[in-house]
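As you look at this complex, bear in mind that one protein chain is not there, while each of the others sits in place.
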Amino acid sequence: MGLFFQVALDGLFNGLLYAVVAAGLSLIWGVMDVINFAHGEFLMIAMYLSYWLGFIWKIDPLVSSLAGGLFVFLVGALTYKLIISHTIGKSAMSALLATFGLSMLLKNICLNRFSPNFRLLQETALGGKTFNVGGIIVPLPQLVIGIVALALLYVVYHLVKKTRLGWAIQATAMDKEAAELMGIDTEKIYLLVFGLGGACVGIAGGLLPSYLAVHPEVGGLFSLIAFVCVAMGGFGSIPGALLASLLIGLVEAFAGFYIAPVFKYVAVFGLYLVVVMVRPRGLFGW
Amino acid sequence: MKARGKTEGKDLLWFGLLGVLAVMPLIPGPLQGSFTQHVMIQILLYACMAQAWNILGGYCGQVSFGHSVFFGIGAYGAGMAVVKYGMIPWPGAIAGALIAAAVAVAISYPCFKLKGHYFAIATFAIVEICNRLFMVWYWVGGALGLDYSFSEPGWTHFVWYESKRGYFYGALLLFILVFGVVRWIEKNRLGFYLRAVREGQETAESLGVNSTKVKLMAMAVSAFMAALCGAFFAQYNYRVDPPMVMSLDMSMKFVLITILGGLGTFYGPLLGAALLIPLQEYSRALLGGMGGGVDLIIFGLLIIVVVVYQPKGIMGIIDGIASKMKRSEEGGK
Partner (left out) sequence: MALLEVRNVTMKFGSLVANDDVSFDVEKGSVVGLIGPNGAGKTTLFNCISGFYKPTSGKLFFRGQDVTDMPAYAVARLGAVRTFQVVHPLKEMTVLDNVLVGAFLRGASAEKAHEVARECLSLCQLEEISDRMAGGLPIGYKKRLEMARALATGPELLMLDEGMAGLTSTEIKAAVEIIKGLQKRGITLLVVEHIMEAIMSVADKIVVLDGGVKIAEGAPQEVVNDERVITAYLGAKFSQRLQASRGGANNG
């Protein structure tokens, strides 16, 4: 029984991490109807940044994560300016394909510069620390990331639902032209949304190197799983994305542990197919 | 009269192209090199893959990221026939193509209900699932895949070891088949219905077009062709394993080559492959000293630039130049 809860806890921690990646993606999808294929690579960038800051200047990932958030915010904003803004109004696939190109570019630049090696930071404040609650081992880094993830989700959700900026974002999402007529600078909103989506993964990615090795391929699977979470949660719904992420995390952990590791992703992607066949707009979408 | 002249011009271009391709390996000189022939074979193969995808994604407007699954089924069809059953690859390739078409129809029937990104993500999901399942499916060799042992070189076993010329003509046959079918489709009812469904499903229905049936037909033909390409791929590499054939990266190649060359155009897939494959092969050979991934960095950049600035691909550039020339010609008169 203890093992069951251990697996569940691991699943939930992974789910929370997916939720942060998914939240940024969901925000972008909801407001701009764009799938950012390079979202996983944004995570990778933050991980590399945090790794090198730690490796060269011994800066702890706890600190680097802020730098990661800021840096990837800029990367996101730049991506919008240079690429996405040119695809608005074109076919729905163009943004997806362009960001796929971007993901190839980023991934292979890292491959070229940093080699395909797996890199993990040693001797970080959180790294390797665990504590024991009633026979269940709780890893500290995952716990911290889980808490940060929930906090980030709350901030994003609050920002969209409760602030003036959030109203402007929602108005832009509903009807871009009407929002412009009301004096909202939709260009700026889009830029900000892309930046914010980036900042979410940037902060999370910055924390990761204390327990997850960074390598050029690390982002790819995160992207795919985050797509599934967002789509399953229902387009643009942050609570939906959170719930779907937790569900995916649990399914992944249980399938991996009780069936076989390779069935992890069969179960995850299979679940997506089943859900969208029954509810073509996701769990929370109508 | 004008239309007739246009068709004749198109025929001339097509048969001229085939003639040039047919004699290319016979010309003495640099084209005889093994590496050059390898590049030419790859160009033809990837052009065929992209064209197979183009039927569904370009002409019919249903963007699938799942074509590596059909490609893989074809590769495994040939591989199983040769490695598991000690047969010649031909029946395996045909069976693989038929299975791929059937699987494609079975998968897409429910998936076509999904809109936009939901459909795209569903096709990604199917690739990931198939990749993992083939990894643990021991009947088809699991993660180790299927390795060809030596067989008598020639057309019967469709393997050659010394010279690549056999493969070149094999690829050319595949090219004639795939491009020939698309040429036929373009001129006939199915071609008009495919484009009508792409441009407006409701309108097509109002004109008596059963859009579901049209999409499923496009899917079946597209998957069949993709599977034949897969069979060729297995024969050419003397082996097949899941990551080689069934992966998101492979799926994306189908899409990106077409986009690069020109979506929904006849020559787009060939142009896309003719640009990308040499880039990939020669940059690997020449820029190897710059470290891994350089070819993919360039490819990634190329994709971004094309999607953002020239969504109609190379064909768009050519059309632009052609219409400019026409205008200046008319202006001169």
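The first chain written gets the first letter, and so on, giving A and B; residue counts start at 1 in each chain.
Note that a contact is a pair of C-beta atoms (placed from the backbone, for glycine too) under 8 Å apart; a residue touches a chain by one contact, two chains touch by 3 or more.
Treat the numbers as computed from the prediction; the structure is a model and nothing was measured.
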Legend entry - Partner chains on view for the chain not depicted: B
Inset, instruction - Touching the absent chain in the whole complex: find that residue among B:Val209, B:Ala223, B:Ala274 or B:Leu302. - result: B:Val209
Legend entry - Residue among B:Glu8, B:Asp147, B:Glu199 or B:Asp249 that touches the chain left out of view: B:Glu199
Legend entry - Positions on subunit B contacted by the hidden chain, ascending: 187-189, 192-193, 195-196, 198-200, 202-211, 264
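Simple rule for what comes next: only the chains that are shown with their structure count from here on.
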Inset, instruction - Determine the centre-to-centre distance between subunit A and subunit B, using the mean Cα coordinates as centres, and give it in whole Å. - result: 33
Legend entry - Complex contact set, residues of subunit A against subunit B: 29, 33, 35, 83, 86-87, 90-94, 96-98, 100-109, 111-113, 115-116, 216, 220, 224, 227-228, 231, 235, 260, 262-263, 265-266, 269-270, 272-273, 276-277, 280-282
Legend entry - Partner subunit A, residues of subunit B touching it in the complex: 63, 110, 113-118, 120-122, 124-126, 128-129, 132-133, 135-136, 248, 252, 255-256, 259, 290-294, 296-297, 299-304, 307-309, 311
